[in-house]
Every structure is written in structure tokens, then in C-alpha cells.
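Shown next, in C-alpha cells, is the structure this report addresses.
With one protein chain held back, the other chains of the complex are shown just where they sit.
Entry: subunit A
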Amino acid sequence: MTVTELSNINNIPHLQQRPAMTSLNQNWLICARCGSRQLKQQVQLADGRYYCPNCLLLGRVCSDAYLVSLTEPNKFDVPADLLTWVGQLTPAQQKAAAAIRTYFAQQQDHLLWAVTGAGKTEMLFPGIAWALTQKLRVGIASPRVDVCLELMPRVQAAFANTPIMLLHGRQNEPYRYTQLVLCTTHQLLRFYHAFDVLIIDEVDAFPYAQNPQLAYATQQAVKATGARLFLTATPSPQLLRQVRQKRLALSYLPRRYHGHPLPQPKIRLCLKWRQQLYRQRLPTLLQRLLTNKIAQGQHFLLFIPRIELLAHLAPLLQQQFPDLKFATVHAADPQRLEKVQQMRQQQVSCLVTTTILERGVTFPGIDVIVLGADDAVFSAAALVQMAGRVGRSAARPTGAVDFLCAGLSRSVQQACRQIKQVNRKAGFK
């Protein structure tokens, strides 16, 4: 917003304003909306102003603009029949849920380390219900759009009488002011000191894993008196450091809700698989695994490290397994959401995908194959997440995870070790 536009609305009460960009020194300036630093010479417009390229998708901010925000009034009508969820929590889940509620009340930041498939979402409901009855404003954010879309119906069902605004980059619904907000972490940049309680799901997920901006986005979206809850199955070293420095409280949930251990990945050496693909041949080991799964009618995810491999792999699959119904998905795929939906509804029995589906998305009773698990794009956290797709449902709490590697990478070793550790902590041998 420009200075003149601002002066016109300046007499609205409770309005806070701050410059959108501030100069740090001769060369650098910082964007107040997204917190990124920009080199002046790279972001100067022809008319001399500066702009922030980092948060451009939210509408460009320039150095002559101001960010305006309303002070959160917390005026909400809380419905009488608030929590409409009727499920049961296991004793372990109940303990975690109680901890969540306590930290919300104490306005403390908190990390909940729960294995994949521990039933994280359900554990949140008592805490959220408590916050809502206190007329607190609650935000649930995830780095991934898929996770938000998956969460929305579950949260809405649990709080059927509470309006929820869902915000992500690909949706055009006009903004409504609601007590409960579900959004991507990117959209958090639209909020300033708005939430009393902010839950960040899959906190270490791509693309925010090593991004200092996640910290900025969550910090400026939550009130100074607010509490943040970070949920993860694979905490980053940075988060664990904050725990050691006592800046974050920690609770731990090593067991899946159905009580079964995490499936241990099988590392299988598959030399020269890439060259074979380029020569239009399916690697023998992969061929054998696929033949078995298809014969058993087993649905599965096939993760691959690079988008360009899709073009080599897809025709081979079609040719070798003409009856296999599969879809290929990558991050920039415009039909991504539809294809995930197809897999969920079992219209296809296999998704061939790059890392993008690794978190939050649940398909009951599937197996997982990671081709090229030793590729540099796969972090240990990503591999743990991919393995964690398996055995999520109580109806089929086990399943096979195969890591196909041309060599052994540190990430593969770390991932396998972490899974073993978590299982041991949960009392499995």
C-alpha cells in the first residue's frame, strides 16, 4: 500500500502500520513481510524503488509501501456443540493431547515428536477445542498444500459447527475472518500477530526444511503471547537444538496408534539402474519387485529422485506391465491433486512420484519402493517419511519398504538407523 492510500484509511481504529522494507545498510534491505534479505542492486526497479522478489506471489511489496494490520480483537461466537469428534485416543495419545493443552494454556512453544502414523491429528483436537472455547484464535499450518487439503475435511468433521478458512496459493475463495484457520506456511506471511495458538504440521517438510523463513513466518503470525506447536516425525537438528536450549518443550510419541512398529526398510543393491533406464530397460530387481506386487494386487508408491526419470520410466512400465493402472506425479504437475485423489480412491494401483508426496498423505495398505534411495535429493528425513507411508491403517499395520540403491549413502543409513531407534524406544526389538 502506498503512503497516500494509507493516509486515507488511517483513521480506522486498531490499525498497525510498519514499513514494508527497511534498509539494513548500503547494500542490503530486509522485507518486513517475509523476512528475507535482498541485495539492493538486484531488486531495484527502473524508478528507483526496491521490491521483494521472495514473497512476490502474495502481491509485490515495494520500499515505499506500508504493511497494515488490524489488532486481533478475539471476538468470536463459539458454538455450544464445539467438538463433534467421537473417536477414542489411546492412553499414549491421551498423554500427548494433555501435554499439548497444557502448553497452549502456558503460552509455550512445544515440539511434538511423533512417529509417522501415530495419529497426530486426533491428538490435537482436545487442545484445539480448549483454545476455541477460550475465544483464542487458532491456526493450523503445513508447508505442503496436499497436507492442508488432507487435513481440512478431518478438522472440519471434528469441529463441524465452526467455520474454517482454508488458505493456499491455488485457491480463489475470498478471505473470511474465522477463529480457526488452516493454511500453508507460506500463507502465514499474510498474518501479523494474529494467532493465539499456531500449530505447524510436518514442520521439517520440503520446501521449508532448511528454510530460515519458516521461523520468521510462524513468529510474526503468532501473537507475542501466543503458543506454537511444531509437529514432526523427523525433527531437524535445529529443532532439537532449541529443545536442548530449553526454548522448546518436547513431548515424544514413539508408537503408532495401532501399536505396530514402523516397517524397517530393506536396502537392496541395484547397480546401474539409471543407465539401464536410459537404455530403455527396466532394472531386473525393480522388474521382479513390481511383478510380485502386481501379481498380489498390492498397491504401492514408487518414489524416484528426479523428474526427468519419469519420461524414461513411464513408457517402460506401460510396455512391461500393460495391465498396471498407474499415474506419474511431480511437484509442478497441474493434475497433481487429482492424481493423488485417484490413488486414494484406488482408481490407480500405483503412483510413480518424485519426493513431493512423501509427507502427510495417507493411502491405506500400500507398499513403498524408493528407486535410487541413495540419490542426493533424498534427505534422511525424507526417506523416513517415505517409509512411514506404509502400515498406516490398523487393517494392514505392516507392509514392505524397499530402498533400491546403487550405493550406500549417509542419508539411507541414517534413515534406517532412526527407524530402528524409534522402534526400540517404543519397546520393539
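Please note the rule applied: a contact is a pair of C-beta atoms (placed from the backbone, for glycine too) under 8 Å apart; a residue touches a chain by one contact, two chains touch by 3 or more; residues count from 1.
The definition used in the following text is that contacts and distances are computed from a predicted model.
A.B. asks: When you check the chain that is not on display against UniProt, which of "Short-chain dehydrogenase", "Oligopeptide transport system ATP-binding protein", "ABC transporter permease" or "ComF family protein" does it turn out to be?
C.D. replies: Per the UniProt record, the undisplayed chain of the complex is "ComF family protein".
A.B. asks: Among A:Leu15, A:Leu56 or A:Ala160, which residue is in contact with the omitted chain in the full complex?
C.D. replies: A:Leu56
A.B. asks: For the chain that got dropped from the picture, name the residues of subunit A it touches.
C.D. replies: 42-47, 49, 51, 53, 56-57, 60, 62, 308
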